[in-house]
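Here the complex is missing a single protein chain, while all its other protein chains stay put.
== chain A ==
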Amino acid sequence: MGLLSIIRKVKSKERECRLLILGLDNAGKTTILKSFNGEDINSISPTLGFNIKTLEHRGYTLNCWDVGGQQTIRSYWRNYFEQTDGVIWVVDSADRVRMGDCKRELIDLMGQEKLAGASLMIFANKQDLRGAMSRDQIREVLGLDGKEFENRHWGIFGCSAVTGEGLLEGMDWMTEDISGRIFMLS
């Protein structure tokens, strides 16, 4: 987030944020977005591109960019970094096998210069599944208390896109964190 774009936001008083929703395939990114928006979540298929969704939340307009997580698509993620205020990283808490991949991709992402100022909110999704790792276990396994994250505003929330539990808390944290940084002058 460059100084110019901060000034632009303050000046125009647009209470708009751009959120980028990423994570491995089958993490539940699209389902979270639809569930949060009160939409039908029974017929969701893998995202082979992007889903852009505008949400009105607590007086803010959240422009959410949910980009597919399949390996072949991940190399295109960088095309969506520009002007991102917040990254929502979605984890399938029951996918223990790929937790290493998940950590590697997250750390790689957070090393990207264009995302240097973005807030990071992690959804430990699928908490309704038996065998899901807890929020604290995921915090540990992703190494969130390590040096890669020490200069980052981050938060982690357990959630279930299916029951809706935890989604509001996570989105509230995200909106508040971004507004605290960007809109404080307005």
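Note that contacts are C-beta pairs under 8 Å (C-beta built on N, C-alpha and C of every residue); 3 or more make two chains touch, one makes a residue touch a chain; residues count from 1.
The criterion applied here is as follows: contacts and distances are computed from a predicted model.
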Complex member absent from the view - protein name from UniProt, among "Rab family gtpase", "NADPH:adrenodoxin oxidoreductase, mitochondrial", "LANO_0A06634g1_1" or "GMP phosphodiesterase delta subunit domain-containing protein": "GMP phosphodiesterase delta subunit domain-containing protein"
Residue in contact with the excluded chain [from A:K29, A:K53 or A:R135]: A:K53
Chain A, residues in touch with the chain not shown (by the definition above): 12-16, 18, 34-42, 48-61, 63, 68, 73, 76, 79-80, 82-83, 162-164, 167-168, 171
